[in-house]
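A protein chain is absent from this complex, but the other protein chains hold their places.
For clarity, chains are labelled A, B, C, D and E in written order, and residue numbers in each chain start from 1.
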Amino acid sequence: MANFDGPGFSMVDKSWIQTKAIDVETSTDISPYLSRILEDTVWNGNRAIVFDVYWDVESVHTKSTLRLSSVKLSTKNFCLFLRLPNQFSDSLKDLYRFFASKFVTFVGVQIQEDLVLLKENHGIVIRSSLEIGKLAAVARGTPIVEFLGARELAHKILSCDMSRLDSIQSKWDEAGGNDRLEAAAIEGWLVYNVYDQLQQ
Amino acid sequence: MANFDGPGFSMVDKSWIQTKAIDVETSTDISPYLSRILEDTVWNGNRAIVFDVYWDVESVHTKSTLRLSSVKLSTKNFCLFLRLPNQFSDSLKDLYRFFASKFVTFVGVQIQEDLVLLKENHGIVIRSSLEIGKLAAVARGTPIVEFLGARELAHKILSCDMSRLDSIQSKWDEAGGNDRLEAAAIEGWLVYNVYDQLQQ
Amino acid sequence: MANFDGPGFSMVDKSWIQTKAIDVETSTDISPYLSRILEDTVWNGNRAIVFDVYWDVESVHTKSTLRLSSVKLSTKNFCLFLRLPNQFSDSLKDLYRFFASKFVTFVGVQIQEDLVLLKENHGIVIRSSLEIGKLAAVARGTPIVEFLGARELAHKILSCDMSRLDSIQSKWDEAGGNDRLEAAAIEGWLVYNVYDQLQQ
Amino acid sequence: MANFDGPGFSMVDKSWIQTKAIDVETSTDISPYLSRILEDTVWNGNRAIVFDVYWDVESVHTKSTLRLSSVKLSTKNFCLFLRLPNQFSDSLKDLYRFFASKFVTFVGVQIQEDLVLLKENHGIVIRSSLEIGKLAAVARGTPIVEFLGARELAHKILSCDMSRLDSIQSKWDEAGGNDRLEAAAIEGWLVYNVYDQLQQ
Amino acid sequence: MANFDGPGFSMVDKSWIQTKAIDVETSTDISPYLSRILEDTVWNGNRAIVFDVYWDVESVHTKSTLRLSSVKLSTKNFCLFLRLPNQFSDSLKDLYRFFASKFVTFVGVQIQEDLVLLKENHGIVIRSSLEIGKLAAVARGTPIVEFLGARELAHKILSCDMSRLDSIQSKWDEAGGNDRLEAAAIEGWLVYNVYDQLQQ
Partner (left out) sequence: MANFDGPGFSMVDKSWIQTKAIDVETSTDISPYLSRILEDTVWNGNRAIVFDVYWDVESVHTKSTLRLSSVKLSTKNFCLFLRLPNQFSDSLKDLYRFFASKFVTFVGVQIQEDLVLLKENHGIVIRSSLEIGKLAAVARGTPIVEFLGARELAHKILSCDMSRLDSIQSKWDEAGGNDRLEAAAIEGWLVYNVYDQLQQ
């Protein structure tokens, strides 16, 4: 079973998120990490995986300028951060299959454009996804939350201390790798908890 | 009449699901099995066939990366699992016709992307389909169930013991063929029962 | 005036449906039969023609795999079943014109995909059509009926004995030509009566 | 000013519809007739022109099979019926301009497909149009009227004697030119009166 | 500052509309007139410019048959009528920029098709537009006003005397240039006042 041997971070409710960041190369086998994520959401979670995707700008001279550069997957206990190579190799087939799975629901914030870009630019299909802001807007009767980012959405629903996240994100360009990983873990944890709240 | 001579599984309500898994090859005649499925839903069911489709990743270098690799069809008493070949042959015409039939309603979970991919990538049209999560959300007035996977949807509507399914799915990569077939049968049975509940 | 000299069938309410099945060939003149159908819906019906279309699978290797193989048209007293040739000839122009007519409303079950395929694959346009399940869902306030097939829809709205239809459809592959024609007539009659109920 | 010197017909409320049928050829000037129609709807009507379009089937072997063959324009006192030639000539520019006018609202029944076909097949744009069935469904709270043809829609809203129209339409293939013109005039008058009712 | 030295017209409420009609040629500088319109809506109006566009039929033999031939812009005090040349020249860049401005809202009647044609046929984008009929239908709870032309819409909302407009429009083909300009001014003034009413 894969070992999430990256740094662990304590959340404001004292829960612990164990992280793993991987530079995916041709020979990298990411499947053990995906399996661990899957197992965690089945046994400790509610079959939801919070995800975020990050894009790089290939060129400003073409119309399809964006290339998928990283993927974040968060469950109750884990945060997996995959840095993808410029050229996709077959080692990513496992990721394609994982996104196409219906064992779980992929939960994200403002994912409408992402879903289009994933399919158009890379042929990646997420079959079971949930735009959590839209759901929150309906469930809580507050239209504005549909349009908020992860931090503000969580602020509206959970009202917990966000100073650590703000501190990192406000100085993003100067932030080190571990700080950025911590921010990713916090955001994932926030969205996970928003989803948990909306379930009840 | 086709013989469902694969393993049978007992569900948590003591009902029995008889399964059949078939590797479809050029010479395979799947029509007797489809006929049996049809007969079962007419006489023992409510003209609904629960279905799921599974995709394989052909390549990460093209835009239409997904190929239909398996199809699951579930009724009250049966679960048919068809593993499809890499190259489709005319033996699959029966499956195309079956999906295009209006004798029954094809019931699935999170099928929107599947319906698009079936038509775009393979020219398969399901004329009479039902996204059960959407229906459940309207019928029960709980928006979140629209976005859940089969397991969580059933959990919300039926509240029955799911430990066997969880046990298999949490260790999917290590699961053997019979365990995977059992998981498929359980998921089909769960969705069938959700549909049955919503009918009332 | 065309003679519906095929078999006649008694429905469960003792009404009588006279049928006619035609293999349409290059020299076939179907217009007298269409005229008779039209006359029946004007004088004995409510200007609604229940229709169903049947598709054959040309090939599993192309994207537009489906070819219109048969058309069923039902009114209060008649059921016309047209088996179409592989190559369409000008004898079908009358059918194209008939479908484009606004004298009547063409009523069907789960016809959304059919309307798309008729236009995309054959250039056939039905200008005045009615998806009866959607209407029933709104009119009766029961969302599920939108997604049912003809038999289950009729079961929900009319609650009449369907054993004859079930008997034929459950053994479809073994059914003879007359049995299939009877099933077609029964389904048409059921949808016609659902429409009649919803009118009131 | 154009002379509507075709036959006149008495409607069931004793109003009188004066008709004109024109075979539009290259040298035909239809503008005086369109001007007369316009004047009538400004002074005697409510700026609504009831319209219907008729299509002919060019061929069953191409995807865009339908060609605009006739146009009917109805106001309170007039019914203009234009039979169009196989090849459109510049004499039809006046009709194109007329349809693009916003002086009036073009009112029709089941016109959704027509509007698409007019634009796709001929580049004709009706800028101000009204699908009267949809409006009636909302205004009267009876969903079914959205899907009815002109005759049934009028039957639901106006409840007047339709035997003359039924008599002609039930024997359409045998109907003579004047009978068909009368049916066209009656249908136009019916829709005009439905619109009038809905205005109040 | 541009001089609106065309004829002025008195409206039924004694307000005065000063007009200017311009044949736009390669050397024409329309920007002073657009600036005057802008200034009027900022100081005397409510940042709304009522607009209408007119199309000419290029040919009946092509699919994109319509060419923008004139543009009308109305504010509280002014009505600018631009007759455009067959070949667009860079003197129209100011008009393109004006339509793309967000200083104001462009208000029109039945503009859905116009917005599509402006973009498709000419690449003109109106970024801030308002279909006033739709708004009136929602604001007043009367669905029919969504589908009316400018005259009938104003008739429903304002109930003022329209005999002058009717008089000109009923004899449009015989109307002189000044009469047509007056009709344009009246229609613009009507829509402006409808918008004013809906604001309150």
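Please note the rule applied: a contact is a pair of C-beta atoms (placed from the backbone, for glycine too) under 8 Å apart; a residue touches a chain by one contact, two chains touch by 3 or more.
Every value quoted in this text rests on a predicted model; they were computed, and no experiment measured them.
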item	value
For the chain not depicted, the shown chains it touches	A, E
Residue, one of E:74, E:105 or E:169, that touches the chain absent here	E:105
Residue numbers in chain A that touch the chain omitted from display	52, 55-57, 59-66, 109-110, 113-114, 117, 143-144, 147-152, 166, 169-173
Absent-chain interface as seen on chain E, which is shown	31, 35, 38-39, 42-43, 46-47, 88-90, 92-93, 96-97, 100, 102-105, 120, 122-130, 135, 138-139, 198-199
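Going forward, only the chains that are shown with their structure count from here on.
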item	value
Partner chains that chain A and chain B have in common	none
Mutual neighbours - chains that touch chain D and chain E alike	none
Chain occupying the middle, per Cα centroid	C
Chain A-chain D separation of Cα centroids, rounded to whole Å	57
Inter-centroid spacing, chain E versus chain A (mean Cα positions, whole Å)	50
Separation of chain C from chain D, taking each centre as the mean of its C-alpha atoms, in whole Å	29
Contacts with two or more other chains, residues of chain A listed in rising order	none
Pairwise touch network: line, ring, star, complete, or other	line
